Structures are given as structure tokens and as C-alpha cells.
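For this depiction, one protein chain was excluded, whereas all remaining protein chains were kept in their positions.
Each chain gets a letter, A, B and C, in the order it is written, and its residues are counted from 1.
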Amino acid sequence: MIILMHPEATPVEIDNVIATVEARGWQTHCSSKSGQMVIGLQGEGQPIDPFHLGQMPGVLETMDISQKYKLGSRDFRPEDTTFTIGDVTIGSKQLAIIAGPCSVESREQLLETAHAVKEAGATFLRGGAFKPRSSPYSFQGLGEAGLKLLAEAREATGLPVVTEVMSPDRVPLVSIYADVLQIGARNMQNFDLLNAVGRSHKPVLLKRGMSATVEDLMMAAEYILAHGNSRIMLCERGIRTFDQKYTRNTFDVMAIPMLQEITHLPIIADPSHGIGVRRHVGAISLAAVAAGADGLIIEAHPNPDRALSDGDQSLTLEQFQTLMKQIKIVAETIGRSC
Amino acid sequence: MIILMHPEATPVEIDNVIATVEARGWQTHCSSKSGQMVIGLQGEGQPIDPFHLGQMPGVLETMDISQKYKLGSRDFRPEDTTFTIGDVTIGSKQLAIIAGPCSVESREQLLETAHAVKEAGATFLRGGAFKPRSSPYSFQGLGEAGLKLLAEAREATGLPVVTEVMSPDRVPLVSIYADVLQIGARNMQNFDLLNAVGRSHKPVLLKRGMSATVEDLMMAAEYILAHGNSRIMLCERGIRTFDQKYTRNTFDVMAIPMLQEITHLPIIADPSHGIGVRRHVGAISLAAVAAGADGLIIEAHPNPDRALSDGDQSLTLEQFQTLMKQIKIVAETIGRSC
Amino acid sequence: MIILMHPEATPVEIDNVIATVEARGWQTHCSSKSGQMVIGLQGEGQPIDPFHLGQMPGVLETMDISQKYKLGSRDFRPEDTTFTIGDVTIGSKQLAIIAGPCSVESREQLLETAHAVKEAGATFLRGGAFKPRSSPYSFQGLGEAGLKLLAEAREATGLPVVTEVMSPDRVPLVSIYADVLQIGARNMQNFDLLNAVGRSHKPVLLKRGMSATVEDLMMAAEYILAHGNSRIMLCERGIRTFDQKYTRNTFDVMAIPMLQEITHLPIIADPSHGIGVRRHVGAISLAAVAAGADGLIIEAHPNPDRALSDGDQSLTLEQFQTLMKQIKIVAETIGRSC
Partner (left out) sequence: MIILMHPEATPVEIDNVIATVEARGWQTHCSSKSGQMVIGLQGEGQPIDPFHLGQMPGVLETMDISQKYKLGSRDFRPEDTTFTIGDVTIGSKQLAIIAGPCSVESREQLLETAHAVKEAGATFLRGGAFKPRSSPYSFQGLGEAGLKLLAEAREATGLPVVTEVMSPDRVPLVSIYADVLQIGARNMQNFDLLNAVGRSHKPVLLKRGMSATVEDLMMAAEYILAHGNSRIMLCERGIRTFDQKYTRNTFDVMAIPMLQEITHLPIIADPSHGIGVRRHVGAISLAAVAAGADGLIIEAHPNPDRALSDGDQSLTLEQFQTLMKQIKIVAETIGRSC
């Protein structure tokens, strides 16, 4: 059960409600939503009469939510969550197009890419400064120097920056430079990190783990929401299945309409990681848009074959430009724009 | 290695070539392709000089094919395979739209559905007379009576009929009534059945098994091709993954462009089985078309909630009609029609 | 619901019960179990009062079974199913050890193997005469000639023969030579084949499909049971997962105790296919015995590196002999023998 307090509820009223439910054996979990206190019940207490609770001073509404995730569900918030970053309203008719290199490698590489994707129609710049790599011997990113280059590219192009943060203690640093904090697939259940970005005031791009169910993804988002940060983009980026001969992952296109049904949060598709094969990124981008995605995150690089990471799945800048034209046409067909 | 003989090669010339390669320890496998004899080498013989072989009377060409599948690969046949059934050329710009109930249940149900899907723009009628069911206690189909109803519906609407055959000994019977023989996902590696439809002269719709890799699917098609039947539609219908909470299968949209790259055979998408959830069949249909599918196979029923099988994933006739309009718009966007 | 009739119930009594339940909209499914008629209800009829039904002449018992599988469940038959083939009682304290080559290749290869595995302690001879191969260009088995060699090896060693049957029309032929009909993993849901072996009077070794759940396996067994054949060994042989770098399949050791809890049928483990890597077959064999398997099926070959199929996972005859000694020790530890 979740208890929504009046925006004007007093601290004493809130404390009374908490004391009442705790007296029946429940633990409580408080967060605020647009200035309202939300009290979530957890654990295994005795049954509580919602009518009685609804009569207590300061209580606006009680909700009986049976799903494991609460704040992220359509039950809790039927209308779409939208939020504006730079010129783009995420979750609106306009698709968010996030493009850029896998890793920030150099000033030249980044600026050339940023200008090119901007011109082609991208509305965000992506680029990794801290890179999660399977091998300790692989390039691990430029660190803060990479963040500074991203900020410089934002200055030069006006594109807001999406970049990954890998540990809770780096959230303050990355937040100085980034417009959107990205949580990578391998960290989807790094709960201390989810708590840290939940407490920050930055929008979050949360990638689905490679073996996470749609429900697991919703539970991860719930950690962020429970700390009061609701500016979250969920990101489908391919799951791990038995078929890995030709592709790195299996892009779960079905997750897009499924998530849009169960949550109010916007959904971004990552075809680059979703399949890991450059020459089919275009087909999967169009499929994701046709399935209803609110945006795309695509890797592009001036010279993918010499990229320090993920070159196999990065588009050339020319390929990205061509793809953007196709995306616009398909988007308009279904009543969206980009 | 594969040896292509001249169309006018004599039986003696063919025998000489076979004797030569068998003398070096290879087994041979013969099939005919548009009137030409194709000799495939199998087993582990001694190396053969392709130049020497190419000089033998009657030999047109030798091909060294390293993939496990040969006749189905783009290496063997670079141009798309197309073939015409009724008014539709499969593999052309025009999408093949196969629609109808999961199972043939009654004359009324089938005819109502057939007329409705035809009017909405479908070009084939689907319907199961022999049904593979997980449980022996579930409805197993009407058998030959169902086939007769399908033939009647074809007479009434002009739509060619696609229906499943489950065992080799029933191929002759089903071939009397069907225009296309469907091999179900559970039978994708029923090799005696593949051999039997390979020897028939009917086009085949071959569904990908639920844990079959793209390569496994190609190998299954190779069984049919090796018997001289190249009128095959491959069908992506969802694979089994760890996420089954909200969907029956995971539709592998990436298989569509991947298959189009590696094989000349046309690719059909089955969003109904691919996800198993009626209300998202539309989104996945559009995604499959945007990804480049050559056609769709969709379950539709006058009253899905009372269907004897697969009701959860069948569209109502009205839903199918609405979806067809959306499909046409997306198809035209990418230069196709339906 | 399932209705068990008295062993002495008359045909008229049986017909009356059937007529009664069909009058309420149910379909019926009859099979016989140790001389008793078993009437299963299927479809969606009106509720039936089990008390009323239990009063009808000839009715022994009614059972309300909620699981999808009925005849195979412990609810239906709490005690273990055991049956004797040759000198071995399957499902008893004595482990069934089935060993031999993947494919019958020649008289010498088969007889050498049969004598060696017998001497090492095997109680059954395995060997494929009809081989399901992914590629049409691979060795497909010796066919009936292979069956004749198996029969000859049985004469020579006294070992009963386990061999695969791949299509319904070959069940009579294979039954002439085999003591146990094997259904391969790819055919686990070849329902016409399951029906055919269900109608035969031969014991069946039913392999789990590579993406079949434990419940799917039980449903496949139910097809055989529903035709009156209850001499079934279930076989865990590895499932397909995301990890295929080092192993062919993932051996699901947990399926062994799980199946023993939910079904009365005996469980055989196939470590050879379960992992596909010769040098670890021993460790997995011991693990399967420790987990409670009722037997093992192991591939052994005089010269695995020259085997026409599955050489990578076949033990040498010496390795098999050594392994048998270890198996005996672990088996005795947990109160079993072999």
C-alpha cells in the first residue's frame, strides 16, 4: 500500500500516519513526489483498513498496489512522464535522438562527431568517459578529461550530454559535466549506485541488464524513484540469449510496447548494443521507432574501424546521416517527429 | 564444395564427375536446381583441385562454400529467391499477408474470418487442421475435415491456403488441399518431415524452432533445398528466453535483416506467436515490416476469447482491419506495398 | 478430472460414465492402466460433482488433478514406476547403465564396443541407426543395416538395445530390433511420433528437448502415457543456454531431484550430450548419480577421434571402464548399485 499525503500536510500529521502503520507491524518508506510526501508500506504487518487511514488528517489518498514496483507503474501514475532537457521534451511526440561515440577518445574525434550528429538531427550527445570493460586490460576511458571534452562539445554544439557513471562516489563528479547520468547494463542492479543517482537531481538513462526481465528493470527504476528522482528514461539494449553466432545480443523489440503499457516512464532503444553489428543498426532503429520507442541512442564514430571500443557496432558519420533521414520518414508515418 | 553441371550435361558426364570425387573419398549428394544438376560433396575425403574438376566435360562451375549451409546461402545464389502463389510474388516488393485463425474450428468461423481478412487486404488464408499441442488433452484440430473447410474457403475467397503438416506420412494428404505446407516450430528439426516436404512440389513455410539459432534454421532449410524444393519462406516466430513473465516468446526482430543478408530465401514474421499477447501484435507487426520482412503471418478470429487455441494472441477481425491500414502506411514508407 | 474404473467394470458401465460426462459438455479420453480403464476429461464442460460420479456403477475413484500433466504425476501414482528389461529393473536401486557409440558405424566397431562396455558393467547397449543430424550433408546412419548389427550385438553380449526412432512410420521397423525406443531431443514435441510409440508395446527413453522446461517434458511423456504405455524413462540431456563457449549444452542437474519429486517415472542422465566435452563426462556422471539419477546413458567408442558423429563427447573404452569403477563407488555411497 502507498499513502499519498496532502501537499499541505504538516510534519505532525505525517508522523501520526507513520506511527499508526508502524504500530501494526509495517515498516515505512518515505519519498516526495512533486512536493507531496509518499509513504510506502513494506514488510509483513497486520492488515490495515484503507478507509480508516483515508480519514486521518493530512491523508489525500491511499493506493493498494499489488505489483512489486509501485512508483513506476501506470497504476500509480496513469499519464506519461515527460521532462525537458535542453530543447527536447522526453516522452513527447518528438523522438529523443542520442548519438555519439562509444568512448570519448580525443578532442578531435569528439568534436567532429558532435558537429556531425547535430547537423544530422541528433538532439543529445553520448560519449563514455568512464568505461565498464570486460577486461582490465582494455581501454578504460579518459576519466575526468573525457568529461571535460564532453562539456566542451556541449558548448560548441548546444547538445546536452549523456554519459555513464559507474560508482556512487563518482556521481558528484559526473554530475558537474553531464546533463543525463547513464547507468550501464552491468550496473542495473548496483543498488548503491541507483540510490546515489536517485538522490541526485540529474535525469537518468537506465539501461536494462543483459539478463534482466522487464520486471527487474522496473524494480531497478523503483530504487531511483523512491529517492524522489522521477526523470528516468528506461533503455532497451538487447538481452543475452542462446543465439550469439551472428549478433552480440538479442534486441527485445517487444519490451518497448510492453513497457509503455506498464509504466509512465519514457523508453529509449539502443540498437547499437542491442545487436552489436553495424550494418543492421539501421533496420533495428526503424523497427524500434515503428514499435513506439520514445527515442534512440546510437553509436557513431568518424572512423569506427579504429575506435578504441565498440567499433563493430558504431555507424560512420555518413551512415548516421543517412539513417536519420529514414528515421524521420518512419517517425512521421506514426505521428511522431525528430 | 559444390559442383554445378551444365544444363545439357549428359548422364555419363555426371557419373564421371561423381566417380572422380568419390574415388578421392568423398560422398556425393545430388539435387537439381532449375534443371541443372548440383553435386554436393560431403564427408572427409582428400583435397580436390577445383581447376582440374572445372575442366571435366559437363562441369559448369565449382564453388567452395565454407558455411555449413550451402544451397540456402547468398554465396550459392546472390539474387533473391522469389516465387508466385496465386496473385502474390513472395519475396517481391509486395508483402505477403497471411491471416486467419490458429485452428479451423467450424465452417462459419473459417468463412467469416476468410472473407474479413481478404477484405482487409490479406493475400493468404492460414488455419490449422492438424494442431501440435503441448497437452494430449487439448483440442488437436479437425484433421481432414479441417482441410476440406480450408479448400472451401479458398474457393469462396480466392485466397491460397497455408496449413501445417506434422508428419511425413501426411504430406500427400495435406498437399491435396494446401497451397503452402507449414512446418511448425516444434518440427523444425524433424528431419524426416523436412525430407518429405523437400520431395513434394509445394511451397513451404518453415518456422524457426523456439531455441533454434539462425544457423540451425538455415540448416533445416538446407534439408528441403537438398531435395530440390527451393520455394521456401523462412519464418521468425519468437524464441524462448529467460523473460516469460509478460510474453510467451521473445520476438527476434534482428533475425529479419540478418537472414536477408545470409540467404536468398524470403523471410516472413509471425508476431502472433512471436509475443503471444494480442494487444501488442500491432506494434510488432509494424516493427517487422520496418525491419524489412517480406511478409507477415497473423492470427485473427471472429471471437478470440472463445477460440479453441491461441485465443490470447489472436486479433479480432476489426483489429486486423485496423492494423492492415497501419501496415500499408509503414510499408509504403520503405518502398513496399501490400 | 480423471476417473478410474474398477478392473471389473463392464463396457456398459464405462459407456454410461462417458455418456454422463459428455452430456455435460466434456470430451473424454480413455486409456488403460494395469487393466483398469482410465477416463480423462478434457475441454471446457460444465462442473461435475465428483461425489455423484463416484456413486456410479463401475467407478472406483475420481481424481481432481490440477497440473497440466496427469498420468505422469505423483498425484496420480505416488509410488515409483519400475519395469524390468533383461536383467535390470529400471527405477530400482540398481542403476541402469546404457553405453555404446553415438552411431553404429560397422560390425567391428559395434561388437568391440558392446563387449567392452558389457565387461565394464554396462547393462544396456546404445547405438544410433537412424541419426538426426543438423546438416543434410552429415552421416545419417546405417538405417536398417545398423539395426541388424545392434540385434547381432545383443545376441553376442546379452545387452538389451536402446536405439532412436525418428518418425511414426518407422516405429514398427525399429521395434523389431530394439528393446527400448529412444525419442531424441529434437523430436520431444513430435506429437505424431509420441503417439506412435505410445501405441507400441516397447519401453521408451524420452529425451528432454534442448529448450524444453521440466513441465514440457512431462507433457510430452503424457502423450505416451495417454496411449497406455507407461514404461517410460525420462532423460535429462542438457539444455541450451547463453553459455556455449566451452560446452555444447548446460547439464541441468537440478532436473533430476525435481523430476523425482513430481513424477513416478524413472530419470536417466545423459552426461555425454549434456555437456558435449569428453574430458568432463566423468565429473558430470558422478554428479548425476549423487543427485539421484536412476541411470546413465554414456557414449563410448573404440576410437572417438575417428567417430562419424559425436566423437568429441565419446569416451574411449578404457575411459568408460575407469569411470564405471568410480560410478560404482559413488552409487554405493548413496545406497544404490550398478
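Everything that follows uses one rule, which is that a residue touches a chain if its C-beta (ideal position, glycine included) is under 8 Å from a C-beta of that chain, and two chains touch if they have at least 3 such contacts.
Since we're looking at a predicted model, the values are computed, not measured.
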Touch with the omitted chain, as defined above, among A:T20, A:Q36, A:Q94 or A:S211: A:S211
Option from C:I90, C:L159, C:L194 or C:A288 whose C-beta touches the chain left out: C:A288
Touch residues of chain A, complete complex, unshown partner: 29, 40, 42-43, 68-70, 132-139, 166-170, 186-187, 189-193, 209-211, 216, 219, 222-223, 226, 240
Residues belonging to chain C that touch the chain removed from view: 211, 213-215, 239, 241-243, 245-247, 250-254, 256-258, 261-262, 274-275, 277, 279-280, 283-284, 286-292, 326, 329-330, 333-334
Residues of chain B (touch criterion as defined above) contacting the omitted chain: 211, 240-242, 244
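Just so it is clear, only the chains that are shown with their structure count from here on.
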Same-residue or different-residue interface between chain A and chain C, half as cut-off: same
Averaged-CA centre spacing for the pair chain C and chain B, given as whole angstrom: 32
Geometric centre distance via CA averages, chain B-chain A, whole Å: 39
Two or more partner chains touched - positions in chain C: 211, 240
